[in-house]
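Part of the complex only, each chain left as placed.
The chains carry the letters A and B, assigned in the order they are written, with residues numbered from 1 in each.
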């Protein structure tokens, strides 16, 4: 439609914007630039075909670039149709990487993109929600058998991999990056916590002080969001099915109850179960007028928007990323269509935190390639986790020291059988 | 350049976006829609010419609309060249209001806009930083003498009005909305605190947890920012010239010191003095590489960007609203050109808080029009402040009750001379 010249210009600007974004990440990634690049310098990733299937924005692009710099053949794909950034896609293509995803997609186009990635026959996958892994398993069984390893980003994907392992359906080693301490202790809690609250506030131009906020799910992600919301002055209500977690929520000062009870007075409701349809008809029926719903879990359908649409007389798009469902006299607002609000409605996790998460993923992929792991679910070795943390601390000028000999248990010799008394 | 049809369409869309934004405010403004509209129903604002000179975005537009609904002749102008929202401007014009400001201006165009507002000879001004009031005084002395009253939004403007009063230069009554408890206790602290931290995080995609953040100024605004930053996990450093405030900062757990000392290790520095050039050459010389500077005070030049530009070998615009100044090996990033970061780089204060602030401004203007105040600085009567707070509480279903008789001091009669012993 546009003349070529204009197009070229616009494309160059898009590429520049993507590069700017990736450079900003570069500036804040001491662990990826140090420890990870150094490890990959051994040449072991040379020519290895790796699919990177994570929300396709600048931080993911930087991980892809580091893998490419180490000689890997990278296939980049988005792990959600609503979180792919166009400028970053173009910047990666400009570098010569294969990107199967486009921005502004929908679930249908996204399925096609994942199959396109599958058909490129990756050896390894850095996956998110096990979305590509599962699709290869379902639709490309031959390629599935040839997969050499998967490193998984999320709680949701980890649960899926464990289910597959338990059912005897996992023919290759899978690393749960999510179980690395340098991942879930930081990314899930501080990363999602800060950015989810931030995105909800930005999209709605509202305040947290005094707001009644209901959180569905109190795993690491839900806890992080609840904590940030509470610190910003919200009265936080939590629904959780695990009794120990529910008790933790109570000790953390949250109001704990059933989801259908706690959402009644909430002005903001955020889902963080990692499962599906955490908010459905029973909750929709009791929500109050002008309640805002947002999702921080892996699946777009944690807020069951299909059911909500069925119940609504009308749906209005009245501000960027706010869809208003009219249910009788009540208006219910859904943010970012129910997609991960901190990515679709924000810029995703902070750069400094993804430096940790992607160090886990990068060294995880390196570990999969270089270690002869048995099929099944594995966790990153503790010493690698420790190295990442130490590298991060070191980049801030913090250096630890080991225990002194006199700090050992006085009874150590007896306890270990060296000395009898 | 564009064909007419396209233009019309684009304009209609812009107006729609502006209306959507204003409607979203409407939805969250129970005090303005209740108490304030009711008070204005007395017809006293009919035909009164009021200039509204506040950051020209949706909340301000809603205040302007309420004044217009009450029959006032409203002149709308932005209080800063970088914070005017184009869609909101068009929506107000579409309604028939006079708007003298355009988006994407600079200081030169803004001066002209303010003079244009002056030349429309407002009787009353709802001002911000006393920017229009001062300019009328300086450049339109005849109009200045005819001004009937000013209601002022900020600490900065309040200080200016007090200086004028002390110098015998204030020939009309001025209400310091900022001194109303329903304004500074909420807007300055929770509003600026939340949205400044939010804007800095959004523009930089960074985290607060563990960040070293330096705040210059510990008035209500600085304190709010410091508190929010600290709650989100930052290590907060504060410079303040008033010793009692500095001691408060210390008790609040902040590290207190001279500005040239506390900025040395900071990765984020935020100015909140309400004055000028809080960060200048002495600070720029000691900032560390990759420090981010942002401003939350009234003046665009609280970060002295002119001096920074002089010192820099190069300035790069590398992400939206991030200007990078290269000083030798150090890169210093300035957000939003030094303008109020929470408005220029965000959506301004939360709607629920501006419902309070603009209730003060609306009832303040109503008070100025209906009360025969002497020239000089005045504060909103306590009972009006109380009404606003009670209306806000009531909108949330919270109703207070008065003290019971037995709760009076047992010695009340003696203390008030009714009874002797």
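A few notes on this one:
Assume a contact is a pair of C-beta atoms (placed from the backbone, for glycine too) under 8 Å apart; a residue touches a chain by one contact, two chains touch by 3 or more.
Remember, predicted model here, so these are calculated numbers, not experimental data.
Each chain in view is the same protein; 2 are placed here, and the whole complex, as held in this structure file, contains 4 copies.
The rule we apply is simple: only the chains that are shown with their structure count from here on.
The rotation relating subunit A to subunit B, fitted on Cα atoms, amounts to 180°, rounded to the nearest 5. Listing the residues of subunit B that touch subunit A in their complex gives 20-21, 23-24, 27-28, 58, 190-191, 194-195, 198, 201-202, 205-209, 228, 231-233, 290, 318-319, 322, 346-348, 350-353.
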